[in-house]
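Here the complex is missing a single protein chain, while all its other protein chains stay put.
== chain A ==
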C-alpha cells in the first residue's frame, strides 16, 4: 500500500472516539443511568482526548492541512514534549483511557473506537512515525499584480 502515514488515520480515529465518548457520557449522565459515574469519566476523558488530538501532526512528505484554529493547541501539546511526540506513549495512554468507559453500555462504543485508535497508533509507532508540530511559515513577500 505504499507509504501510508498511519498516524494521520489514528489521529482522525482518536478524535472521533473522543467525540463518541463525550456523547455516550452525556447520555449516561443526563439520563442518570446505573453507574452513571462512568459516564462522567467518559466526558472528561473525551474532552482530554479531543484536545490532545485536535492539533494535527506534520506529514513527513508534502504539505499538511491544518485544522481550523489548531495553532493555539499546538503550543500546548508541544510543551508535553516526548509524551506527545512518541506514538508508543499515545497508544498506551489511549488504551488506558478506554478501559474504564468499557464498564458502561452507553460508552462502550467509545471504548472500542479508542482501542482501535490505540492499535493504529501502535502500528504508526512501529513504522517510526512521530508527532511533529506544524510551525507557522515565515510571511512571504507579497507579489505585485501583473
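The working rule: contacts are C-beta pairs under 8 Å (C-beta built on N, C-alpha and C of every residue); 3 or more make two chains touch, one makes a residue touch a chain; residues count from 1.
Here, contacts and distances are computed from a predicted model.
**Student:** Between "NADPH oxidase 2", "Response regulatory domain-containing protein", "Transmembrane channel-like protein" or "Regulator of G-protein signaling 9", which matches the UniProt record of the unshown chain?
**Tutor:** "NADPH oxidase 2"
**Student:** Hey, which of A:21, A:77, A:113 or A:134 is the one touching the hidden chain?
**Tutor:** A:113
**Student:** Since one chain has been left out of the picture, which residues of chain A touch it in the full complex?
**Tutor:** For chain A, the residues touching the absent chain are 1-5, 8-9, 12-13, 16, 20, 23-24, 27-28, 31, 33-34, 56, 59, 62, 65, 103-106, 108-109, 112-113, 116, 143-146.
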